[in-house]
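Got a structure for you, written out below as structure tokens; questions coming shortly.
Yeah, one chain of the complex is gone here, protein chain that is, but the others are all in their spots.
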Amino acid sequence: MSELLIEIKDLECNIDNQKILQGLNLKINKGEVHAIMGPNGSGKSTLSSVLAGNENYEVTNGSINFLGEEISEMSPEERSWKGMFLAFQYPVEIPGVSNINFLRTALNERNKYYGIDSIPAKDFLKMVAEKSELVGLNNKLKNRSVNEGFSGGEKKRNEIFQMAMLDPKLSILDETDSGLDIDALKIVANGVNKLKSSENATVVITHYQRLLDYIVPDFVHVLHEGKIIKSGDKSLALELEKKGYDWLKTDENI
Amino acid sequence: MIIKDLNHNSLLKKNSKLDLEALNLGSFPNRKEERWKYTPLRSLKKINFHNQLNFKIEHLSSLGIPKIEGLVIVLENGKFNSSLSNIIDLKEIELLFLNGAEIANNSQEPTQKDYFNNLNASFLTEKVILKIKPNININEPINLVNIISDDNCISNTQFNIDVFENSKLHIRQYFLGSSNSKDGFINHRNQVSLKSKSSLTIDKFQDLNHNFNFCNEFIDQEKESEFIMNTFSASGVILRNNVFCNVYGKNCHSELNGVFAPIEKQHFDNYTIINHFVADCKSFENYKGVIKESGVGVFNGKVIVHQNAQQIEAFQKNNNILLDEESKIYSKPELEIYADDVRCSHGSTTGRFDEEALFYLRSRGISMKKSLELMTLGFINEVIEKSNDSMYKEFLLKRLLKD
Partner (left out) sequence: MSYTEKELKEELDNKSYEFGFVTDIESEKAPVGLNEDIIKLISSKKNEPQWLLDYRLEAFRVWLKMTEPNWAHVKYEKPDFQNISYYAAPKKKKELQSLDEVDPELLRTMEKLGISIEEQKKLSGVAVDFVMDSVSVATSFKEKLSELGIIFCSFSEAVHNYPDLVKKYMGTVVPHTDNYYSALNSAVFSDGSFCYIPKGVRCPMELSTYFRINESGTGQFERTLLIADESSYVSYLEGCTAPQRDENQLHAAVVELIALDKAEIKYSTVQNWYPGDSKGKGGVYNFVTKRGICGHRSKISWTQVETGSAVTWKYPSCILKGDYSIGEFYSVAVTNNFQQADTGTKMIHIGKNTKSTIISKGISAGKSQNSYRGLVKIGKGAKNSRNFSQCDSLLMTDQCGAHTFPYIECENPTATVEHEATTSKIGEDQLFYCMQRGISEEKAISLIVNGYAKEVLNKLPMEFAVEAQKLLEISLEGSVG
């Protein structure tokens, strides 16, 4: 039997006193790929932010159990050390901090947490070379400031590059496909597939069936008004592509 | 190199206590004056200073600065310290040390009516004149070090730097207070003259610990000259930098950059005036304040474009980050423009770091403390990058981020 990676129970959260997630349940086992779809504003990015520990969102109810541990009160960095990774829908620009410095700090901080020596510069650079190839990240970008002046597609590649560097247990890809050209989409999807193992899991948030041709999900969930209103296998994505969301909304929410 | 060492030690006043307010040097600055609006001098005023000029430092390394090579001129407690200095023979530079009676004979009337400038002129104990001959490009930085290591000691010193036609010089200037001294005061003056087509870069580093440091900088630029000054203020009770840059010749470049990072109730004040008297010049200012632990930062920069000084491009920027509840910033970028065909602008921002960016860093496993540090580094990086010496940069970052 496959091993449980994360279990979200009755999750509710607020931002600015406005209720966004309203009782969300989701279980993900190691080795699985889940796709989350849903109309704009349904709470997909909110879910990913809450999982990653963004303090702007107030969890008002429910629990998040990650690798046997309740994490709703945990700081974002600690979640990251435990293997949580979020590829942001809108990656943030950080002027003046080079990508390289950023990543090295990230790895060293994690090592510090686990009491491991910091990674030697040589090994680090080797790893950078390897992983950036995986997503076809332009070499020049690595020395530039984090995401600053990157094109939309470059930012998305950079997210996956960071994912490769950090080797997480649970990767949440929030609309990583948007802004990517067809070739880039294949490259990124290919990268994600290569990083897949029986030890980790991936959550793919997307609006388009297209990405799911490349990253094939085991489960597809539909999020609406802060709840999962339907789950199915990959055929659900095809159905959604044809029919949209309305049939589901009326179906279940009378 | 010619060194004229004249009459050392002769005119030092022994055992005299200086009460700054009682001196007959014009009225002591107070906050009613626009120039001192944001910098109260109570803590300075109540000190009784002496100017017994002793040496206490044995090695420069004890002051936490990286090893300095090349020409090093060290003044300690207002007096030239030859054993800490490294006076190498550079035939392109004429070096002149004046003290005691010689100063009186060579002194110019202060060009600016200012209390601390008057104080400097009246109690000057060491004046160093550097003349860079024409058509010379000195690559290695020259190091000018000013140390205060004695409690309650007042040091009034001056450097005159003349860079002649077509020459280029890089100076690293250090103002340091030994960590075990307190209430010392370096009241320094730099008098800079840049002849046509000359170029001077000054990296100024201030690390005074529990002492005070005021600098009056007067820079006169002739045509096609370039002046760049990067001021890094790491510690001190009150640091005040007055920079008066007078641009008299066309096609000049003037650039003032700075990072000031007060902590623990320290008060750092940058006051600059760039005077564009003639046309076709460019000036840039970029000051970054990182303020925490009840620190106070002040930026008051003024660009004056005089009538007929057309085609001036002047750009002023001051960005500040407040890192805790008790920190304060006062920012006053000013433009005074009397010519029409100009492009002048300034911007000032104050705030905290973007929360989304902090979350992004933390979601990658970088702790809150380290994230703030990285963000701070990113924030000041633009100015630090002005230096192309990686050792020096690293040193600056270490001292400014105080990690």
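A and B are the chain letters, set down in written order, and residue numbers restart from 1 in every chain.
In this text, a residue touches a chain if its C-beta (ideal position, glycine included) is under 8 Å from a C-beta of that chain, and two chains touch if they have at least 3 such contacts.
Computed from a predicted structure; not experimentally measured.
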* **Interface partners of the hidden chain - shown chains only, full complex considered** => B
* **Residue in contact with the excluded chain [from B:Lys131, B:Lys328 or B:Lys402]** => B:Lys328
* Could you tell me which of B:Lys46, B:Lys265, B:Arg343 or B:Lys369 touches the chain that is not displayed? => B:Arg343
* Asked: Among B:Arg31, B:Lys45, B:Arg352 or B:Lys369, which one is in touch with the chain left out?
  -> B:Arg352
* To do: In the full complex, which bits of subunit B touch the chain not displayed? Write them out.
  => 34, 38, 307-308, 310, 320, 322-325, 327-352
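In this section, only the chains that are shown with their structure count from here on.
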* To do: With chain centres taken as the means of their Cα atoms, state the distance from subunit A to subunit B in Å.
  => 48
* Provide the residue numbers of subunit A that touch subunit B in the complex, in ascending order. => 49, 52-56, 75-77, 79-81, 84-86, 88, 91-97, 101-103, 105-107, 109-110, 113, 145, 162, 166
* Over in the complex, which subunit B residues touch subunit A? Could you list them? => 354-357, 359-368, 370-371, 374-375, 377-382
